[in-house]
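Every protein chain of the complex appears in place save one, which is left out.
In order of appearance the chains are A and B, and numbering begins at 1 in each one.
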Amino acid sequence: MLTTPSFEYLLLSPMLIILAAAVIGVLAEAFLDRNHLPVIQLFISVGAILLALIQIYRIKSSSSTSAAIGSVVIDKATIYLQGTILIIGLLALLLISDQEQFVAQASAIPGSREEQESTSKGSIQTEIYPLLSFALAGMMLFTCASDLITLFVALEVFSLPLYLLAGLSRRRRLLSQEAALKYFLLGAYSSAFFLFGAAFLYGISGSVYLVDISSAVSGGYGNDVFVLIGLIFISVGLLFKISAVPFHAWTPDVYQGAPTSVTAFMAAATKVAAFGAILRIFYVVFSPIANQWRPIISVIAIITMVFGSAVAIAQRDVKRMLAYSSIAHAGFILTAVLALNKSGLSAALFYLTTYGLSTLAAFGIITLIRDATGEVTDLNKWAGLGKKSPLIAGSFAFLLLSFAGIPLTSGFIGKFAIFSAAYETGNIAVVVFGVLSSALAAFFYIRVILLMFVAQSQNDSISIAIPSVKSRIAIGATTAATVILGLFPSLLLNITQSFSIFIK
Amino acid sequence: MINSKGMVAQLLGQDPGWVIALKGLLIFIFCVVLTIMAVWGERRIVARMQMRLGPNRVGIFGIIQGLADGVKLALKEDLIPKTADKIVFIIAPIISATTCFMAFAVIPLTGEVSFFGHKTVMQLTDLPVGVLYVLAIASVGVYGIVLAGWSSGSTYPLLGGLRSSAQVISYEVAMALSLVAVFIYAGSMSTSDIVVAQDRWWYAVILFPSFAIYCISMVGETNRAPFDLAEAEGELVGGFHTEYSSLKFALFFLAEYINILAVSSLATTLFLGGYRAFPGLGFTETWLGGWFTLFWFFAKVLIFFFVFVWLRGTLPRLRYDQFMQFGWKTLIPVSLAWILIVSTLRVMSDQGAPQYLIFGFAFAVVLIYLVISNYSDNAKAKLATDYKNFTPENPEFPIPISNRTEQVIQIRDEAKK
Partner (left out) sequence: MIRTALEVGMTKSPEAILFWVLAPLSVLAAIGMLLVKKAVHSALLLAWVMISLAIFYIAQEALFLGIVQIVVYTGAVMMLFLFILMLVGVDSADSLLENIKYLRPIAVTAAIGIGGLLVSLIGRATISHNAYGLSIANQNGNVQGLAQLLFTKYVWAFEVISALLITAALGAMVLAHSNKVRSKFSQRDLSAARFRGKKLAEAAGLPGPGVYALHNAVDVPARLPDGSAAATSISRVLEARGDVLESKQFELQQSEDESSDK
């Protein structure tokens, strides 16, 4: 007879709450009155995230490797990452609930009469809420998965809703649909790489659990060739998600095509989740053979930083520019993976949080700059924005400075922490390239700032939308966090230091 | 006597090669002969239902009419349309005809018998996943129809092929779900074990909803009236086989009848106790050294076949959208709910729950069912009264009215402009 498997439900509860909210959302979609759905769905999603945050707080000091029969490890770092994902999710949800950016009816052909009718009737695609909840749950699981199967399932659980959400933009729908398809096809391709690598790792260790793979790798048992193939292919799958060069091709198109609030969520939360998994895999599983993979990851980190910064200069579109900047940032955080020590992990956690919040704020501001056809993302049209709305332009400029890593912003503290951690373990070349490409990146950030404040505006067609209360809260809170963490970094640094623990 | 699970597999394991080959040949011949007889039988039965006589000239009672028709069919001119995709056009009927025979490999036709002095059962092979194997073969078999429709290079066959693929995918889901309850109760997916598990009660009795769902979906799966939308002669000429003639058409013809026999045999095996005798006639199972069980098996299969013909004789064809709606919105949800109920009951009895709890659960299920059916009845009644409240403007004849009528008129007028 089988023994019934046992779960530690308290430790799993944050994920279970979000999953339950998603399922309830789907049921609400099926059975409740369409007119009340937006409010109900928002209530369900926000409520679930708040509940999950409370649960995270309650389990903040517990840890376990057997929460779900070895499939999930709950440790300090996991709890921190899950909390970060939830907070980013909550703020992104506030941006997303401004339905303006989403198509009224996704199934209507762009430009068709049906589309016009449903838009004028004010229909709303409220399925975005359950989809967002599924994505959140998948991301939370991705940070704590401790076997390759769960890791893969979690990867798919959070990717699939994102593929869908990327295609639901209200304006420029063909571009948005193309972006979604590109993201889907390339994502599926990278998942295949991940699976291929997982198969090899299973082959050498005879187990899918990270613990067993780790001991097989360090014990020298098995076959080095298989370890290397497995490692490389798994990394391809994961590096795709953080858009490291050369697996970045989807990023600019998807960031540009997706509804801006979804882009904000994707840019912030996906990075946290994917880096959570990457850090766990490299710190827990592959640290014994660091000599073998360090050169590869170093090279990837360097070209990612340099390429992202260099190509961003040529961009004429704000969203594409931020996309390339996010590629560059992926390179910076990869540097922390190379560090392989506690201060590196702590720096990565800090960087992920601050970068996530600033990105959310930056994309939130982009949603406000509009003209008659919708959002304006063409940089040329941003000229003279500083005179129209000093507050909005000023905040955006501040966020860009934070991305560039100018002192007194959270971005500076993050970069400093990461580079010093990498320097400790002797990755000097990477650090040098990191600093150089930060300088390069500062160039194009400052160019945008000059454009906004110094250049003369050529036309007056753009206007600044008055944000709703929800957007105001989201943008305000994230910008404030960037300021506060720049001035008082120890508030968060202490926390990340005490939470930077992975257990096997 | 076979009375424990796994015994058949053991018996079959001892079969020498010649026994296997001979059994295969016998099953093949039997299927072909039965098909020819089935064609004659169907025409006779339908004729009776339509107050005609049916074929009665060739042979006694017209019994070799089927053979004569077969010869005539084979001697017709074999046409391949100019626009057809030749290779696929030829492969399609072959796929159809070969796969339908393969399903019979796992059907137990008799109990233990002596086969030319060798102790065995009339079953070609016994797989632990035998029933799934039948489903797999059925799903490959559809390729024949779909490809035939595609490769003919004309519109009606294409539509027939499309309908068929959609139809089979939809109804296979319902079919597979209806079998889950059987697996749960039998504790096995092997056909012979399921027959053994029915020694006290047929599953048609204790799992009646499953049986009903299977019976409906097997008609859909075989493209037979009233679900023969893939070859609806009123709409699509002949559907997927419009462009086929001669032997290739004969192969489709053969495949259709063998498929009917195959799904009927599966239904017999899973729900009606397979080769076992009717209740109270258990003593007959040992007659003729066990070979009499073959009679019981075919009696049950022929009952199913009669029902197939009966359906064709009485029911009109469904409209396509209604047919799909029935499959997805009625059959599949009902099967899912039924599986939930069955597995709950099974777990309850496995873990020794007290009787009152089991009855309480069953009672609650019935209660919920009544509430739901009452609700849907009310909705239907409301719809009917809506249509009755009309205000006739042209007094010569009654005109149903609803606000939708106005909409239709408005749209039509717009379109005219």
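Following the convention adopted for this analysis, a contact is a pair of C-beta atoms (placed from the backbone, for glycine too) under 8 Å apart; a residue touches a chain by one contact, two chains touch by 3 or more.
No experiment lies behind these values; they were computed from the predicted model shown.
A.B. asks: Using the touch definition from the top, which of A:Asp75, A:Asp98, A:Glu127 or A:Asp253 touches the missing chain?
C.D. replies: A:Glu127
A.B. asks: Given that one chain is not shown, which residue among A:Leu2, A:Ala372 or A:Val469 touches it?
C.D. replies: Hidden-chain contact among the options goes to A:Leu2.
A.B. asks: Based on the whole complex, identify which of B:Gly41, B:Gly70, B:Pro108 or B:Gly149 touches the chain you can't see.
C.D. replies: The one listed residue touching the chain not shown is B:Gly149.
A.B. asks: Which is it among B:Thr110, B:Ser165 or B:Thr242 that touches the chain not included here?
C.D. replies: Looking across B:Thr110, B:Ser165 or B:Thr242, the contact with the absent chain belongs to B:Ser165.
A.B. asks: Of the residues listed, A:Ala28, A:Ala77, A:Ala108 or A:Ala481, which one is in contact with the missing chain?
C.D. replies: Candidates A:Ala28, A:Ala77, A:Ala108 or A:Ala481; residue touching the omitted chain: A:Ala108.
A.B. asks: Tell me which stretches of chain A touch the chain missing from the display.
C.D. replies: Answer for chain A: residues 2-3, 5, 7, 19, 22-23, 26, 29, 34, 68-72, 105-108, 114, 117-118, 121, 123, 125, 127, 130-131, 134, 137-138, 141, 147, 149-150, 153-154, 156-157, 160-161, 163-164, 167-168, 223, 225-226, 229 touch the chain left out.
A.B. asks: Residues of chain B in contact with the chain that isn't shown?
C.D. replies: Listed in rising order, the touching residues are 20, 83, 85, 88, 102, 105, 124-125, 127-129, 132-133, 135-136, 138-140, 142-143, 146-147, 149-150, 153, 158, 161-162, 165-166, 168-169, 172, 189, 387, 393-394, 397, 399-402, 404-405, 407-409, 411-412.
FYI, only the chains that are shown with their structure count from here on.
A.B. asks: If you average the CA atoms of chain A and of chain B, how many Å lie between those two points?
C.D. replies: Those two chain centres are 51 Å apart.
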